[in-house]
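Shown here: the complex without one of its protein chains, the others still in place.
We just call them A, B, C, D and E in the order they show up, numbering each chain from 1.
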Amino acid sequence: MSLVLIVLLPFIGALFPALMIRAGRSACAASTLVFTLLAFALLMSNAPAVFRGEVVTASWDWLPALGLQASFFLDGLGLFFAGLILGIGMLIIVYARFYLAKDDPMGVFYTYLLLFQGAMVGVVLSDNILLLLVFWELTSLSSFLLIGYWKHLPEGRQGARMALTVTGAGGLAMIAGMLILGDIAGSYNLTDILHSKEAIQASPLYLPALVLILAGCFTKSAQFPFHFWLPHAMAAPTPVSAYLHSATMVKAGLFLMARMWPVLAGTTEWFYLVATTGLVTMLVAAGIALFKDDLKGLLAYSTVSHLGLVTMLLGFGTPLAAVAAVFHILNHATFKAALFMNAGIVDHEAGTRDIRRLGGLLQLMPVTATMAMVAGASMAGLPPFNGFISKEMMLHEAVDTVWLGNGWIVAALATLAACFSVAYSFRYVVHVFFGPRRSDYPHKPHDPPAGMWLPPALLVVLVVAIGLFPDTVAGPLVAVVARAVTGGALMDYHLALWHGVTPALGLSAVAVVVGLAALAAYARVRAAWQAGPHPEAKAMFDAFIAVAETLAQRMTHGVHNGSLQRYLAFALTAFTAVGFAAFFNAPHAAGTRELLPAHPAAIVAWVLLVGGCALTVALFRRRVLAVLVAGTVGLIVCVAFIYLSAPDLALTQISVEVATVILILLALYFLPKQGPASSSVRADPVRHLRDGVLAVIAGLGMAGASWAMLTRDGTSLSHYYLENSVSGGGGTNVVNVILVDFRGFDTFGEITVLGIAALTIYALLDGALFGRVGRRLSAWSPDLPQSADRHPLIMVVATRVMLPLAMLVGAYIFLRGHNQPGGGFIAALVVSIALIMQYMASGFGWAAHRVKVNYHAMIGSGVLVAAATGAGAMVLDQPFLTSTFGHFHLPLVGEFELASAMAFDTGVFLTVVGAVMLALANLSRMGRWTSPGTINKSAMDVDPSAPPHKEQA
Amino acid sequence: MNHVLILPILVPAVVGALLVMAARYDRVLARVFSVTSMVAMVAIALGLFVIASDGSVRTYALGAWPAPFGIVLALDRLSALMLLLGAVLGLGVLLYAINGWDLRGKHFHPLYQFQLMGINGAFLTGDFFNLFVFFEILLIASYGLMVHGGGGLRVKAGVQYVVTNLVGSSVFLIAVGMIYSVTGTLNMADLALKVPQVPAADQALLQTGAVLLLLVFAVKAALVPVHFWLPGTYANAPGPVAALFAIMTKVGAYSIIRLYVLAFGAEAGAAAWLAAPWLLPAALVTLVLGMIGVLAARSLGQMASFAVIGSMGLLLSTVAVFTEQATAAALYYLIHSTLAAGTLFLIADLVAERRGLLRDRLVPAARIAQGGLIATLFFVAAIAITGMPPLSGFVGKLLVLDAVRASTHATWMWSLILATSLIAIVGFSRGGSLLFWKPHALPPGPVAAHRADALPFVAVGGLLACLALLTVFAGPVHAWLELAAAQLYAPAGYIEAVLGTAGGLR
Amino acid sequence: MEFLLELVVSVLIVLGGFFALVGSVGMVKLPDLLTRLHAPTKATTLGVGGALAASMVFFAGFEGDLSIHEVLITAFLFLTAPISAHFIAKAHLHEHAELRDGLPPTGRAQGWSTFDSLPDPDDEDDGDDARAAHH
Amino acid sequence: MAARPPVTDTRSRFERWLPHPWLTLMLVLLWMLLLNEFSVGGLLVGFVLAIVISRLTSQFWPERPPIKSYRKALSYLGLVAWDVVVANLQVTRLILFRPAARLDVRWVVLPLELRSPEAITVLAGTITMTPGTVSCDLSADGRSLLVHCLDAPDTEEAVRQMKDRYEARLKEIFP
Amino acid sequence: MITHALNFGFFALSLAVLLNLWRLLRGPSLMDRVLAVDTMVINIIALIILFGIQQRTTIFFEAALLFAMFGFISTVAYCRFVLRGDVIE
Partner (left out) sequence: MEFLVASAIGVMTAAGIYLVLRTRTFPVVIGLSLLTYATNLFLFATGRLAINQPPVISADAAAYIDPLPQALVLTAIVISFGMTAVVVVMALRAYLETGNDHVDLPGDASPEASDDDWKQRGRKQTAGPGAKKGGVRA
């Protein structure tokens, strides 16, 4: 369980700094330190077991179906890395406390740092490779935050994004690789995978898995050609660089290669992929490092180079190389973290990290300079420091390595890299600390406070100690780590400063000599370098991202250009094409149903309909006309419904038709009455042709489908409805019984739709009365000449007569709907339209004043009545909308029927009247808004029977 | 008679009606009604979730008419899951919205209730014409919500949204008609029995109808090439409304899963697995186009919109594999992407509300009030939606990758899913950097004050917490979803439950 | 008796069809809207009246139902047709402002209502009304 | 709303429930026509509906249409019905047999003595439905009617006929 | 005999409706077209009635009634639109 806690502690700790910042910077740092320390102590408490050769584990089933377990294990490798992460972490925490400026949000920094720390610890302690992936990506995310910590710096933001992009991409590749690997091994648990070497290496999926996993490792560890992000991540505060980019995160890739070494290494593919990449990285980065003027840039490329070195060693695939790799990881962590902190001190105290502006700091910052010299020498691979030992081991392995049949090339290139390494290391020391003192340092340099130099000093001590007594100081650790890496392969190695005169020593000497010579001739070397081409990876990356963004934008905004016509054309083409394709992909046979003869009147109706459609299309720019003509098409459809035995449909359609016409005309008052010339066929014949072709094809499709359907017999449920309508639904109009009973739930939904439509319309119109639109409306005047009489006498009289008549008809249609064509909906439209007639004749002001009903409430009560009718059944423990009916007998009146469906239909009626009236009345209110001076109090413009010029009520 | 089944539809309907009638003038009353109703819906959904967890299918015959003649509601695990998801998202978004958004136009609360009524109905109904009705309810309520508050672009985008959906509704009816014309039924369970019996001569009509219906659902689910409505709609809708709309695309996905496994699944004879060849390529293209859109987005809302499109592509490509395992993975991803997208839209609104005329456009501007907190929330939401660990997006992606392994198109799917993840990461890091980091590079000016109300942050935080829970309890959740998928792929239980529904007294 | 009924029904149908046709022919044949207006208002209305009367007689005579509800439609059409015509004429006059000069004077102080309004607008006294929300 | 006093109802209870008793009766009659069959139940429903509807709609027709003589009104209806048939024959003749160029189209102004809006409306309707005339407009003060004649060589005669035949009779029906 | 009369009726009314269509196509003015549609509606009512006689059913009565009512209302609405622009003011 303590393993879980080790991983969790940093995450738990991450909550505190950000919240504790008010308690002070030191308290903040202290809390961070405490959690790290706790974790470190826990880790160390497990160390003895590990050194005994045990493997400590902890596990919790997270997502068993996937094989994702929150399981951790601690072996030598894990212990080593976790120790590194937490140990250096503590130093960094202390260092950062002094490094960060007053106005840097320190709490946030420590939070990020702890998040990162937790993620890293998670990576190295995960037993489950899917869990490892989780932490792996978390390191990318937290490092993104850390690199971008100084939000105001463009380099910081860009560096963060670049790092995230590159490592994120690698991480994604690794997901695939891990999933393949787990599939081959049959488990995602490392402990299982590490025992499946044969199965894995024999699998045809070995190479893809390897490549994908390596993609993750290489990006994370900044291997060529993915190395470029690391130097740009140096925009981060130096503690971050020291921590992430020297000691920990970049080593995650190395860690994973080491972790997987037992199962993945040893194949040709592994060797050529890993060793070559490492070699190239080592060489290229070392070369670049020599010419970096930014201290951190130099260190960054140096880091890349050293990471390449380790990678190469791992790639060699021999146990000894693996030991060397592990040892170099340790050594590099010590001297490089020290150097980063050192560079940070220089930057902090001298005010610049530019080597060209530095020099002569030896006397001013003696402590700093001393540390730089020791750590730098180690980096250069000079004895008696730890860097020397592992470099020797590396050269030794390199000499033994045959690359594509060539026995010397690896050694030669490794030596060349070592030359560069010596040169840049010395450049760091000499160009910064030696030489004449300058008078133009941005700040006055001096050694920093102890809190800042003590952490690197501690590392420097380690550098020396390991260098002098490698076997004592690091031996047991390296042994236990190496055992973990190599899977316990037996090997014979000896950590020591002096191995006698070996080819490696000779190569080392060559490297020192050549390196120093290069530094001596730095000016000329640099000139030569500058004469050559240097492809700048960042520029290429930026260009790549820019191209990607541009392409993405072109594509996205080119396709989604806000054009509804295009959207609809796409959609309709899709519907048509898919429809045709589906139809012709499936078997089909012509129908055999006996056809109905065509009544001559039906043919005439057909002519009318086709003519109406054609005319609508031809006249679409003359809008009133288009409404009128399209209305005739609707009329013919009504007639078709009548002819084809659907009286209810005809009644509904005609009612809806009129309400729609009134609504459209009301809206058209404000809209342009004529479509613009630019929308005419002449203005854009191509588009019209295109649309026409699409329309005709779609029309043919619909006609064809209709024909196919109409000419064949089919089964249906109709018999049930016809049989049960009277006995079960209490009505002879089967359509109505379906509507209010069998499928009353549809109708309940349908009236809700109407209610919502009205509410939406109300909200839309009400919102138009205020603000900008409201002001526009107030300033608006009609765009067509208006006749003088607004409320003609004859019309007023006519509508007065019509209103009771229409209401009577409405009541009639309502009451008989259950047994004959009709029903609540149609009745509601009849009544609404009759009411609207009053508005039309006598004006909004006059009519609205006389309508005492609140239409909102009417809609709500309609829905409620329908719902209550339905819910009434629930009281009797029947399902919602269960209907009941009964025949009653009263003297005189005779027999009559009462059905709960009537109550339901009342709900329908109320909702529909409310909805139609709310919509239409509010639409007409808009018109009043534009000319408020014309509110009428009297029903008609002039009443000749009234005394002249006297107000009428 | 278990009346709980009708409550997810009845409660919002009644509350919506009451809101129209009674609580119209009183904002406090309206909010109390609305929130109470949403809490009730969460409770009801939880209850139904528990009920459905025993693996049996519950039915509710409206009007006591037996299926296939009457309309039957059916509750299985999938329905229960969707109801719960909708209710949780709905509650979160409502808590966000009652901080002022609800007052920017009329009738926000009733529309909201009706919206949920439509969504819940779509998840519960076992009748595909009734499904049409509930689609229309949720659509028309969404029209109202979409244009809530007004504004030129919003209303114009609203027109586009409405027109597109009206065309979609027409095709819905045409497709329903084609299917009815050869099978003579509207009940989905009955359809599952009728489809295998459709003679060869009628197959063309049946399959055309089915494929058109698929395309209609694809419109709702924003699948290429019928996805065009989404970016304009979501990016221009009020923030909370866009957040609620995150569940609406899932209605399309739900319908596809429901109908094409039940009625056009293994037993469907000549029409077996009809949807797969159409769905998979379209979904993959959607995935790519969506994620590319994330990179190209000009505003946070747009970015979230394209992320929704991309996630729908991922979701439906997984569905298109049509295996139990893939469906379970898809459902997990569905829960995740709904909550993540909803949260992201709310965050976009938090930003937009604080940046004046710039709204959430991806251009650097002065720092905003509560910027740090919002940036953190954004970071978490972005992690979720791009599928980075440790949140549910990552788990979902792993599940999906694992589940589609057996598909013949696995290589393609893997490559596209992973590559588009990268694009999304690049896009979101770009957006976040621009919105939250770059302001620090500008000369510091006064930060426009903004009410630091807790409620919106509670809402966003609550939704993010749901994502965290979804991650932590991925194991049990996925186990449940596997059962849900297994239930889907053994449709006999559903069919028997629906068609065996007694007709009450009759 | 049956023959007589049949005859009556047939004659009514034929007359109805004939008048309806005449109305529509007139609408096509006559030269301008105002003259065209005469045809459908009268002939077509009578035509449909004939059909309705035929229906009434038919159902009363042959089906044994006393079918009188056709009266309602007839009455309705006779009430509305002149009003439709009146407004079509007014709208036509308004659309063709040039016709105004050809109109005879009203013989009153005011002109025709399509073109002229009363000088004293007696009914525009409260502009607040429109602003008052109409719920 | 403040500017306008509420529409106050000063009528008696009888007037309120039966604001237009004749209208109510008319509605009952129409209801029976709609039902197309006689039953006591239907009649009762008709009465209830008629009363409710006339109560509901009375706001929209506040002034009772005062009809002085229902007998004369009925005979007027008969007259008009006859004239409609005649009118149709005339128009048919004109349409079918008279070339359009030979029509003597004229405007005629009919000064009105009628004052009640209902009466004017009925007159205008009658004129439209009867021989060769369509009423096209009212004067702005509602006291002249503009009539379009399809074939009226003698406008004086036309005016006289309209006044004598219809307006005079209407004056006896409406005040 | 009624059959023949009906045939004539159908013929005459169909022809009438076609003539209405012709007027609808030709116009020239909006009001001409409104008149054409208005007349068409009335002719269609007659057709419906004759169809009812032919089929011996009164089930289409309400349709005819509503056609009459709504035909009138939409005609008036169009006229109002032309006269005032605002159908309800």
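Heads up, the rule we're going with is that a contact is a pair of C-beta atoms (placed from the backbone, for glycine too) under 8 Å apart; a residue touches a chain by one contact, two chains touch by 3 or more.
As the structure is a computational prediction, the values presented were derived from the model and not from experiment.
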Contact partner of the left-out chain, one of A:F51, A:F580 or A:W780: A:W780
Candidates A:A236, A:L459, A:V627 or A:A901 - the one touching the absent chain: A:V627
Contact residue for the chain not shown (choose from A:L722, A:L876 or A:L898): A:L722
Given A:P208, A:P225, A:P384 or A:G562, the one touching the chain that is not displayed: A:G562
Contact partner of the left-out chain, one of A:Q820, A:S883, A:T906 or A:S945: A:Q820
Residue of B:W65, B:W101, B:Y143 or B:W437 in touch with the missing chain, whole complex considered: B:Y143
On chain E, residues whose C-beta touches the chain left out of the figure: 55, 57, 59, 84
Missing-partner contacts on chain B, residue numbers: 129, 133, 136, 140, 143-144, 147, 150-153, 155-160, 162-163, 166-167, 169-170, 173-174, 176-178, 180-181, 186, 232
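In the analysis below, only the chains that are shown with their structure count from here on.
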Chain located farthest away, centre of chain A as origin (C-alpha): D
Chain whose Cα mean lies nearest the overall Cα mean: B
Pair joined by more contacting C-beta pairs (A-B or C-D): A-B
Centre-of-Cα separation between chain C and chain B, whole angstrom: 54
CA centroid of chain C to CA centroid of chain E, Å: 11
Chain D, residues touching no fewer than two other chains: 4, 30, 34-36, 121, 124, 138, 140-143
Set of chain A residues in contact with two or more other chains: 766, 787-789, 792, 794-795, 798, 805, 809, 844, 849, 856, 921, 928, 934, 937, 941-942
In the complex with chain C, residue positions of chain A that touch it: 766, 785, 787-789, 792, 794-795, 798, 801, 805, 844-845, 848-849, 854-856, 921-922, 925, 928-929, 932-938, 941-942, 949-952
Residues of chain E defined as touching chain C within the complex: 1-2, 4-6, 8-13, 15-17, 19-20, 22-23, 29-32, 34-36, 38-39, 42-43, 45-46, 49-50, 52-53, 56, 58, 61, 64-65, 68-69, 72, 75-76, 78-80, 82-83
List of chain D residues in touch with chain C within their complex: 1-4, 30, 33-37, 84-85, 87-88, 91-92, 94-96, 100-101, 103, 105, 107-109, 111, 121, 124-129, 132, 134-144, 146, 148, 150
